[in-house]
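The complex appears here without one of its protein chains, the remainder shown in place.
Order of writing sets the chain letters: A, B, C, D, E and F. Residues in each chain are counted from 1.
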Amino acid sequence: MRSIILSTTAKLLGPLLLACSVLVLLRGHDAPGGGFVGGLLAAAGLTLRAISEGVPAARRAVRIEPHLLLGAGLAAALSSGLPALFAGQPFLTGRWLRVTAPLAGEIKLSTVLLFDVGVYMVVLGTVLLMVFTFSEE
Amino acid sequence: MIEILVSFLLFSGGVFTLLAGVGLVRMPDLYMRMQTTTKATTLGVGCLALAVAVGVGGAGAWVRAVAIIVFLYVTAPVAAHAIARAAYFVGTGRWKGTVIDQMQGRYDEKTHELRGAGPGGA
Amino acid sequence: MNVVIALPAMLAFFLWELVLANLKMARDVLMPLGRLRPAVVAVPLDLKTDWQITLLSILITLTPGTLSLDVSTDRKVLFIHAMHVTDAEEFRRQIKSGFERRVRRLAP
Amino acid sequence: MNIAADGLAAKSAGIVLVMLAVAMLLAVVRLVKGPSLPDRVVALDLVITVSVGIMAAYALMVGDVAIMDVGIVVALVAFLGTVAFAGYLERGGRR
Amino acid sequence: MTALMAVVVGALYAGAIYMMTRRSMVKLIIGLALLSHAANVLIFTAAGLKRGAAPLVPPGGALPAETTADPLPQALILTAIVISFSVLAFALALLHRTFKVSAAEDIDQIRSTEQ
Amino acid sequence: MKLILTLPLVIPLATAALCLLAWRFRSVQRMLGIAGAFALLAAGAALLHAVLRDGVVATQAGGWPAPFGITLVADLFSAVMVLVTGLIAAPVAVYSSANVDKRRESFGYHPLFHVLLLGVCGSFLTGDVFNLYVWFEVMLIASFVLIALGGERGQIEGALKYVTLNLMASAVFLAAAGLLYRTAGTLNMADLAVRLRTQTEPGLAGALAMLFLVAFGTKAAIFPLFFWLPASYHTPPVAVSALFAGLLTKVGVYALIRVFTLIFVHDTPFTHNLILALSGLTMITGVLGAMVQNDFRRILSFHIISQIGYMIMGLALFTPVAVAASVFYIVHHIIVKTNLFLISGITERLGGSHALKRLGGFYDSRPVLGLLFLVPALSLAGIPPLSGFFAKLSLVRAGLQVGSYAIVAAALAVSLLTLFSMAKIWAEVFWKPAPEGREQAAAPPGAARGMAALWLPVVALALLTLYLGLFPEHFYRVCERAAGQLLEPAAYIEAVLGARR
Partner (left out) sequence: MNLAAAVMSGFAVAFLAPVVHRAARAYSGWLLALFPAGLTLYLAGLAPAVWRGEALIAAHEWAPSMGLSLSFRLDGLSLLFSLMITGTGAVVLAYAGGYLAGHPRLGRFYTSLVFFMASMLGLVLADNLILLFIFWELTSISSYLLIGFDSEREKARQSALQALLVTGGGGLALLAGVVLMAQAGGSFEISGLAGAAALIQSHALYLPIASLILIGAFTKSAQVPFHFWLPAAMEAPAPVSAYLHAATMVKAGVYLLARLSPVLGGTDFWYVTVTTAGAATMLSGAVMAYHKSDLKQLLAYSTVSVLGILTFLAGLGTGYAAAAMAVLLVAHCLYKGALFLTAGTVDHETGTRDIERLGGLRRAMPLTAAAAALAAVSMAGLPPLFGFVSKEMLYEAGLRAPLHAAALTAVLVVTAMLLFAVAGAAGFRPFYGGSPSTPRHPHEGPPSLWLGPLLLAGGGLLLGLAPALMENAVRYAVLAAAPGQPVPLKLSLFHGLNTALLLSAASVLGGLVLYGARARLIRFGPARALGRWGPARGYEAALAGLNRFAAAQTRVLQSGHLRYYLLTVVGTAVALTGFALIRGGALPRQPVFGDVRWHEVSLVVVILASILTAVRTESRLTAVVALGVVGVGIAALFALFGAPDLAMTQVAVETLTVILLVLVLYHLPDFSKFTPRVGRQRDAIVAIAAGSLMTGLVLAAAAAPHSTGVAAYYLENSYPLAQGRNVVNVILTDFRALDTLGEITVAAVAGIGVFALLRLRPPGDKP
């Protein structure tokens, strides 16, 4: 839809949604949210872009092909389960690393977060793939 | 005191939202319905969000309340704009009491361009 | 004018208008419909950037009995639906001296 | 600072919740009556907005701001549906 | 409230099944969408409704509030939502293709594989 | 244990993920696909070996104790099923390389294939009802895409029915799982077994059992829930048909056997007699459906239904011999039916059609193919000494032991009609002279491409059928032990819940 109002708003909301999505992803373990909603929010941002500026513009904004996002997401989620396996624990057992970073305070790096990142990527990839494909019909 | 302020905000929000509902049912054409809903809900939800911020207090509540208000204030007009525009294309009727319509006939049916200058223009 | 002054000024004006608008709206919703004078008015724009135009249209939508419908493709005209229009010219003047002026100051 | 779960504000919230729910019902009346598709979309829009209000009032009632997070997400993404409908109508899609 | 929710569940299922048994292609989609809602609300209701507190551990504490909702059904429903959304999206694409290849909007016409 | 139970999931998922990452590189995907399938086969063999050695094995995914986390558990039945999955996956992967065209390969055939395997293996290994739902869905969505991949009219129209009916079944499954959680307070199947056994009042459990019966029964394609299968199985490329024919319905059968031996055993006079009646009707309606078909793959499709009846007949009779017979029958059927579909692909490649009336003359032009057809075809009809005979014999013995004469009579009559169908295919495709004008069509361009990849899997599966027929004892013993574990699930429960009890 060609509209100045829409496309200008999209320029504001797109990055905002992406930022929110990362926030939701990272906070998901402690507050409502998580990889799935995060991925959906990110996808919503890009969907908005696709609606206001057309799919090619949205594709340019994503840079990566959605298929690769799917593969990478699945690989990330899967590989989050493997360290435990090598350590003799059951598949998908969580392994944690606490890092104190400036600004963000204490960050819990963990296989669980990696798992959620995988979820995020897959959801983003699949929704984008769907929206782009349907839009381009 | 805070309880009273919160209650006041709450009731304001509730009343405005309810009015939006009434307006939506009562108003005679699409555009007038949109007028009532957009306006009333923005203030309605705004009051309610503020009520939470004041009532619950703390950074968490305030950040969330402000976020809701800002997001809603940005997105609601865009949605209204999109719908209004679309309604023009599908020819949704205007109320017979509409006195002036300076947008009539300015949309190009093919390109969807909206002419700024021309007959009836400013 | 400085943004530091313009922004709060605009916000204050907007909030005031908002409350006013909603009170008017409450009246409109509850009173007989015959009092309403809805109209779609073309308002010529002096704003240049997309950001300004968008901001203006959002503010207009959020406030009294007015609703931004669309901006002409050449960005020169904003079409506004309003609930009480007796004189289109008067309405245009109100918009231009109200929100448009403030928005222009915000981001020249 | 916090409000008591059984204080005035919480009670008000309870009443306001009913008002909001009634507003939602009114929106559904418009949904059912139509007559045009844009009218119905506007009704959906109102339902969405009112649901944000409900979440806020409820958050206040139970004193749990986590519910507000839902409102944020709603406020952020729900308008996309409306925009999509608009785009559909603009493209000349059939009702 | 459970009884009312049970009615919602029933209405969702009935609506879904009625729409799925129409011959009009698009109604099938609506039916499928209702169907996924139905299952979710059913699980949610059957698990026991508890007003208020979400299963969150408040900052500083190690345990959630005394009476929180059962988190497990919520997790199950979340998973189910994602799955049914995915499947619904696929079904949409499939219907789209069906209409394109068989040019029939009446599902009863779609029998080429069984004749 | 941890590794060996996890590999059947990790291997296909990793293969699928890597294939997605190699989206643009078809040949890389193809090699990954074949390698993954063989790796799965190896993992299945290792798993069965471990279970034969150590008894029921279990691991708690995420390291959370049962019943709070998700348990992966393999008794002999599960292990056998996983191994058979590998045994089917490997040949079909090889066959695919010559049967599936480039277009489909470019649009994700290989990752989909492995996701399907993931869903199948997950279903066999999970010890959790809801997780079973998830793996079912994984399998289903992959099958949805695979069946429609290519976009031909038949595929799409078949897929519409396949998808809709399976979604209905999934909805029933999901509802049943949710209600079961409410009733028993747990989703872990071993825990459910314990809790439902100690529950004094069956009440809701009986109704839930019926929901599960409908959900799994639809997936298994029993009477009167099988409609999706004949509507769709003959539409995709043969490799896909073969994979589906071998594996998909059997996951439904697996689930039926699992829940109706482990969880819903409180009212067997009702539930299992109901299943018995359904099994008879499934056999009969399926075989009668096959009688009137005139298309190679559609005949085979209807026979799948018919044979599902045999598989659940063993479950319904609910004796050690009967359940062992069911397990034997399932494995036999998977190998044989897959092979028949693969053969139909070869005759299609050479004869240009699946329609019986357009085929013919292969007895003279491809006598070895004739022999290769006879092995699975006669096995399917229960002709000795092939695998199907021992499957049938065991079921007959089991039925006669408990005096279920009607079902035995049905089973025997249906096996005669199966023989009739196989003879019909034989007569039409092999004996009958090639139809006029086939000579030109006989060698479509590129027909010779990768013929070895088509033949080798067929030979391998035929040898497997012969092996199971000529040396049935060893495998039958395994089935007997599997049946023992199924009917006396103490070991299963112990392995899952451990010392907690």
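By our rule, contacts are C-beta pairs under 8 Å (C-beta built on N, C-alpha and C of every residue); 3 or more make two chains touch, one makes a residue touch a chain.
Because the structure is predicted, anything quoted here is derived from the model rather than measured.
The chain not displayed here makes contact, within the full complex, with A, D, E, F.
The chain not shown here is touched by just one of F:120, F:145 or F:350, and that residue is F:145.
The hidden chain makes contact, of the residues F:220, F:311, F:359 or F:378, with F:378. Touching residues on subunit D toward the chain that is not drawn are 14, 17-18, 20-22, 24-25, 27-28, 31-32, 34, 37, 40-41, 43-44, 47-48, 51, 54-55, 58, 66-67, 69-70, 73-74, 77-78, 80-81, 84-85, 87-88, 91, 93-95.
Listed here are the subunit E residues that touch the chain not shown: 1-27, 29-30, 33-34, 37-38, 40-42, 44-46, 48-59, 61-64, 68-72, 74-79, 81-83, 85-90, 92-97, 99-101, 105-108, 110-111, 113-115.
Subunit F meets the missing chain through residues 13, 16, 20, 61-62, 64, 67-70, 72, 103-104, 106-108, 111-112, 115, 118-119, 122, 126, 130-131, 134-135, 137-138, 141-142, 144-145, 148-153, 160-161, 164-165, 168-169, 172, 175, 179, 181-188, 195, 202-207, 209-211, 213-214, 218, 224-225, 227-228, 230-231, 270, 274, 285, 288-289, 291-292, 363-364, 367, 378, 383-385, 389-390, 393-394, 396-397, 400-401, 408-409, 412-413, 415-416, 419-420, 423-424, 427, 430-433, 472-473, 476-477, 480.
Quick note on the criterion: only the chains that are shown with their structure count from here on.
If you take subunit B and subunit F together, the chains in touch with both are A.
Chains that touch both subunit B and subunit C are the following: A. Of the two chain pairs shown, D-E and A-B, the one joined by more C-beta contacts is A-B. Subunit E has its Cα centroid 31 Å from the Cα centroid of subunit B. The geometric centre of subunit A is 24 Å away from that of subunit E, both derived from CA atoms. Centre-to-centre, using mean CA coordinates, subunit B is 12 Å away from subunit D. Shared interface positions of subunit C, i.e. residues touching 2 or more other chains, are given as 57-58, 68, 70-71, 73, 75. In subunit A, the residues that touch at least two other chains are 1-3, 5-6, 9, 13, 16, 31-32.
Chain pairs that touch one another: A-B, A-C, A-D, A-E, A-F, B-C, B-D, D-E, E-F.
Residue ranges on subunit B touching subunit A, taken from their complex, read 71, 74-75, 77-78, 81-82, 85, 112.
On subunit D, the positions that touch subunit B within their shared complex are 1-3, 7-9, 12-13, 15-16, 19-20, 22-27, 29-30, 33, 36-39, 41-43, 45-46, 49-50, 52-53, 56-57, 59-60, 63, 65, 68-69, 71-72, 75-76, 78-79, 82-83, 85-90, 92.
Within the complex formed with subunit B, the residues of subunit C that make contact are 18-19, 21-22, 25-26, 28-30, 33-34, 36-44, 57-58, 61-77, 79, 81, 83, 85-86, 88, 92.
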